[in-house]
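Of the protein chains in this complex, all but one are displayed in their positions.
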């Protein structure tokens, strides 16, 4: 085990896999000597050279579309889209090519590709550089969707994403990049589709992912002090989703709060609520609460962005509403 | 009242508004003498001429993006995207420009624009020409999302969409185009945000929109024969959503089935289920069921597409599961 | 460049096979036997044929919604194609794709594509893989005049140029994007001129002359294979039919249609072959008849094939 930040751990996941498999290569805007807009790829250009770590033009459509072609032709590309907000530029490539090629071809193609992209607000980057758009990708069959919340998960899920033979959308949270944690050295794989109980509890289940796991853990601390024992469940991958883990936890606590940073309407929290309401209705003894951003674009000014973001207090309040 | 098909009624909605306001113009691929890929714009080129009904190059990004600019500069454009499946090509324009401009500018812009686009399967058009992607748009604050299920709604909602000062995604179902119905003549506006009870009932609420309203009505017929009285609620606009109407109906029947053609995971049905589970939990006496397409791309062969689509039998089965 | 008898007769066989496939598809569609959209390549056979004659099995192509010709020219199996059009489980895609999504990855065919322009970045990425793997393979990207106006065109050609990728972009300029004529959708006469925006060679050729196409493609493919980067080839041609089957194409000027029908690439090649005395009319007729027979056999195969079972909907979404 080694102490690493989330950014270092994700980089380590890429580095180990790139050493392991010469078909893995990485490209995107400013991923080379610049090291990526948030420094996540720093040093990889120096280590692997310009054939495997490639700066692209500002052409997200071609970045994502070429990753599809490269994967179909035998590579395992990792493509970086500098902000998840820019995924709109290459949605056709994700929606109609990456996600569907295998199915449309009757199972006769494999697309081992990873699209890495950072999400999230908290740095006053305003409406076009702060979004959380994971719900879109969960609504596209054929994709996998990964959202690590810790350094170790970041490394292990990255390895799993690279080794997976399907297109994986790998979403890194900007606010987590500098967060440190213990990370296994060398090859380390966290399987896709397995949720992780980040804190055990018995009175209420709080499902949260990415940055919101931290907020939920903080809320759980405060709740514990009042005598409410909250279980924090981190699905880690939204697709595939670990339904058993969700139903098991709700079966234990009979209360559910879902926390996500994305805007409320149409967020992935709705899917989890609907799932539990459909398959675990009898487990519930209270309404399912969602703690999310409001249905507005993301404002710039820190005070507004602070009001916009879900946080510890909002989570605590939602839990209180259930008791 | 006049007998019109859904396609004719939507066209009539556009025609009446174009006559009423010279700033309304229509453009898209083959909307001119070709009359649109599905004939919805037939005759408008002849009636309004090439300055107001304009064929574009195959450039969805520029179509949607230019509609934003045209609206910001004082027109009320109607832009057609030939299939909703192609919205991926212009998602940035929808997500980051149309939906957010007003907010980002601190309320100092108006974007009266309509993006018309057909959705839906049922014609063996396969995975890239058959999708139902409404959920994406509901997850973008700043947009309105309209999905008419009848000719009269098609006309009246089109008028409302054109008159609205916000970007409206207007989704027409290909399987409804030839469906006839009674439609008011002349100016006719159905306000956005008002659900419509398409059939009154007391035992179970079925919420469905677009083509699925027809399937739900057929299922309700069959259920009535067995003595189950189903209420069919058509939200008509997903954003704004008529929450009161939904909670009122569930309050009456205490049972809810949601039907949509989009794939299940992350579909708008999840949002409705989550809403009811959060704000109307005590109204429910059974799990909320969703009848949707499975989480797969849309297959080509008729037998596969038939198996893929939600239908009367699947709805009836879901209702039976609640009794 | 001197083409051999075998080459020209090979072209003839490919072109007549494509034509026979397309005319049969038209007939079957009209008879209500083919579901979905069907876009035919009739009239444009010289393009796919002349280009793909330069390719090896390891090379890749990306195709379009109008893909039958490309697939046949790259070696796609007629019976599996036909079965796919019928939506049978023996089809290339087990009935999941249909005409717009036929692919044979083992033959380097990365798929027909229902999204106009989508093949451009995919081809670019495949070329990146070829270059990276140093396997000597090249990629050909087919697309239409309409697709030349998509952003994908711009981003792809720019990317391929700066990375000197082994890819040839082939613009099939049949002068129409559905009902929209080239003169209304672009303000340049030659799509080939757009190559200048990327610092790559661009050439416009008579797309109804298979020899001209072959020669232009030979040069571009050689350039790509030897590491000298991408090119753009524009082939001027004409689609004989409506945009899709069922389109009466009222937007076409009947005189122009007639004039183009006279430039049909197949009789043109036949005349050339006869002039060169590589074959007699009767021998050419035999080639055509064989092509038709092959298509008939494919139809029989398709019609005798099982339809998929409903549970097949759920498979092939993810690789294990």
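The chains carry the letters A, B and C, assigned in the order they are written, with residues numbered from 1 in each.
Here is the rule we go by: contacts are C-beta pairs under 8 Å (C-beta built on N, C-alpha and C of every residue); 3 or more make two chains touch, one makes a residue touch a chain.
Keep in mind that this is a model prediction, so the values were computed, not measured.
Enquirer: Relative to the complete complex, which of the depicted chains are touched by the chain excluded from display?
Expert: When the full complex is considered, the omitted chain touches A, B, C.
Enquirer: Looking beyond the chains shown, say which of B:5, B:41, B:166 or B:253 touches the absent one.
Expert: Touches the omitted chain: B:166.
Enquirer: So which of B:15, B:102, B:139 or B:236 would be touching the chain we can't see?
Expert: Candidates B:15, B:102, B:139 or B:236; residue touching the omitted chain: B:102.
Enquirer: Looking beyond the chains shown, say which of B:13, B:32, B:65 or B:297 touches the absent one.
Expert: Per the contact definition at the top, the residue touching the missing chain is B:65.
Enquirer: Pick from C:198, C:214 or C:278: which residue touches the chain that isn't shown?
Expert: Residue touching the absent chain, from the options given: C:198.
Enquirer: Given the full complex, what residues of chain C touch the hidden partner chain?
Expert: Interface with the chain not displayed, on the chain C side: 149-155, 158, 161-162, 184-188, 193-194, 196-200.
Enquirer: For the chain that got dropped from the picture, name the residues of chain B it touches.
Expert: Those residues of chain B that touch the unshown chain are 25, 51, 54, 56-57, 59, 61-62, 64-75, 77, 92-93, 96-97, 101-111, 141-142, 144, 165-166.
Enquirer: In the full complex, which bits of chain A touch the chain not displayed? Write them out.
Expert: 29-30, 32-34, 37, 55-61, 85-86, 89, 123-129, 294-297, 299-304, 306-308
Following the convention adopted for this analysis, only the chains that are shown with their structure count from here on.
Enquirer: Based on mean C-alpha positions, I'd like to know which chain lies farthest from chain C.
Expert: Max centre-to-centre separation from chain C belongs to A.
Enquirer: Using Cα averages as centroids, what's the distance between chain A and chain C in whole Å?
Expert: Averaging C-alpha atoms per chain gives centres 40 Å apart.
Enquirer: Could you list which residues of chain B touch at least two other chains?
Expert: Touching at least two other chains: 85-86, 89, 126-128, 294-297, 299.
Enquirer: Specify, in ascending order, the residues of chain C that touch 2 or more different other chains.
Expert: In chain C, residues 93, 95-97, 101, 113-115, 151, 317 touch at least two other chains, as defined above.
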